[in-house]
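With one protein chain removed, the remaining protein chains of the complex are shown where they sit.
Here is chain A:
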Amino acid sequence: MTSTLEQAPPTTPDRRTRVARFLADNGALVGLVVLCVALFIATPDFLTGRNLLNIGIQVSTVAVLAFGVTFVIVAGGIDLSVGSVAALSSMVSGWFFASAGLPGWLALLAGLLTGLLTGVVNGLASAYGRLPSFIATLAMLSVARGLTLVISDGRPIPTSPQVSFLGSDVGPVPVPVIVLVLAALVASFVLNRTVVGRSMYAVGGNPEAARLSGLPVQRILVTVFALSGLFAALAGLLLAGRLDSAQPQAAVGYELDAIAAVVIGGASLAGGVGRISGTVIGALVLVVIRNGLNLLNVTSFWQQVVIGLVIAIAVGFDVLRRRTRTG
């Protein structure tokens, strides 16, 4: 619950403390800006309209995936299954369209519903089955990926026009960017403006206190994982739309990107802290690094080293900031 106090604006701030406070609250944003300036200096190809749109498209999948994970991490859990659930949802959608002959928009809905259901299963196992969410979602990671392979027999399936639309453009604006903005607004609204969203902070901050104060902790947890599954499904459909096909090996390892994005964005793995805006910035940090390393043609062996270091530095600064503030 400390987070809500921290986020409350100071009562009578003068200009300088407000700037200082903003910087302190947005370590990841400062990191992102530094990264962008460095890339702007290093290569003229970085700051072009087209490249920025590309970054917007590329960030959409990981960010939407990470929104769901934000709910889970705020509520004090972890969701390792989002990459597999994304793949399963797009594959189910593809199967309903290509093999079962369902209308495209129904197939799209079936994909979203798949994500929602797997999320509910995760939530039930975690809230009522008393499995640690790490284990429950690790199991789902394997089950969902396995089911994806069973449905697809290891082969890509073409997607419906409605799903492919998610990967296209409306005029000059890529649809994934529009979806990203809408998803961010919805996720932010849920987390900040709804009872269940505010309860997530309470549950994550101190589950026992939340229970004693009368919050339906178990129902909240199921909702949290259901939302995570739903956002994972949306991310999977976005990815499938961009590839015009549901891929059996889609989104392998994306759960780690999603978790990294949430943590870079300032959330605490201990629960109770986290914001959607932070997650957007965290996802942007990851994508901008990869984009920049491609533009600079850095060899693939070094890329992994650089990405790891940037994650460590980004999170390290954040930890340092919090320690100096509280200490």
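The rule is short, and it goes like this: a contact is a pair of C-beta atoms (placed from the backbone, for glycine too) under 8 Å apart; a residue touches a chain by one contact, two chains touch by 3 or more; residues count from 1.
Please note the rule applied: contacts and distances are computed from a predicted model.
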*asked:* Considering only the chain that is not displayed, what protein name does its UniProt record carry among "Phosphoribosylformylglycinamidine synthase subunit PurS", "Monovalent cation/H+ antiporter subunit D", "D-ribose ABC transporter substrate-binding protein" or "Outer membrane receptor for ferrienterochelin and colicins"?
replied: "D-ribose ABC transporter substrate-binding protein"
*Residue, one of A:30, A:113, A:135 or A:149, that touches the chain absent here*: A:149
*asked:* Going by the contact rule already stated, which one of A:27, A:68 or A:248 would touch the omitted chain in the full complex?
replied: A:248
*Return the single residue from A:124, A:138, A:177 or A:295 that touches the missing chain.*
A:295
*For chain A, enumerate the residues touching the unshown chain of the complex.*
43, 45, 48, 50-51, 54, 57-58, 61, 145, 149, 153-156, 239, 242-245, 247-252, 290-291, 294-297, 299-301, 303-304
